[in-house]
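After the structure tokens below, expect a handful of questions from me.
All protein chains of the complex are present and in place, except for one that has been dropped.
Right, subunit A next:
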Amino acid sequence: MRTGFPTRALAALLLVLLPAPLVIVIGSSFSPRAVLGFPPPGFSWRWYVEFLGTPSWLVAFGISAALALVSAVLTTLASIGAALALRRAPARLRGIAETAILAPLLFPHAALAIGFLGWLGMAGLGGSFAGMLIAHLVLCAPFAYRPVAVSLAQIDSSLPEAATILGAEPGQAFRRVVLPLLRPGIAASLLFGFIISFDEVTVSMFLVGPEFTTLPVAIYARLNDSADPVVAAISSILILLTAGLVLLMDRLVGLRIFVDIEEDGRHPSA
């Protein structure tokens, strides 16, 4: 089917609009003046220096990075376990469990946040790293589970059986055959988990404490009282970090998984 003019015009518009915010953020981060604006009236590293020289920014950055790392690793491990267990479960039970894992996607984040605020407070975890981590684990779960589960579904059950009859104990069959074939799914889970946690604002905003905040929440708070370009500088660093992470993943496992995970049931290498 030939694409008509309106479709192509829309596509062109999107191609311009998608990177536009990135260009504006990165451009305005180099402004020498104390007001956020584009195009910048000059060039300076001033706001990068300010970010790197302010302990409260660096602490928030460290907390967010640690939170994202731990969330990504824990949700990915849990996802592998859940996917392995649910693969052998009766279809009904699997349906119920998968819906539960995906549930955080279905509810408004503000509602989830109020829920967390209530029960984390009761458990004495309000305003703490542990409390924030619990919330992030729940929010990352749907994104971490799917790539692993889809990867696992693509591994034919005869492969571990073949390993077994060639002499492998069940553990060896898992390590030498299942795990290597799960690698792209695991990498995607880690990446999704990390980015979801690192970017989270809505729920985190309710759960920060007087002594404890995450980087996105700190950025948001700063924007509320003054719109100076330090937030643009921080955002530019985050863009760079994320791009680096994605490139690294592409190098390690290939990002075809991001396309393939949407096509259930087909073997990626076939």
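Heads up, the rule we're going with is that contacts are C-beta pairs under 8 Å (C-beta built on N, C-alpha and C of every residue); 3 or more make two chains touch, one makes a residue touch a chain; residues count from 1.
To be clear about the criterion, contacts and distances are computed from a predicted model.
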For this session: For the chain that's not shown, choose its UniProt protein name out of "Lactate utilization protein B", "ABC transporter ATP-binding protein", "Ion-translocating oxidoreductase complex subunit C" or "Sarcosine oxidase subunit gamma".
Result: "ABC transporter ATP-binding protein"
Problem set entry | Of A:L52, A:A162 or A:L240, the residue in touch with the unshown chain | A:A162
Seminar exercise, completed: Of the candidates A:I63, A:L112 or A:L181, the residue in contact with the absent chain is A:L181
Exercise. Residues on subunit A that touch the omitted chain in the whole complex?
Worked result: 156, 158-159, 161-169, 172, 176-177, 180-181, 267, 269-270
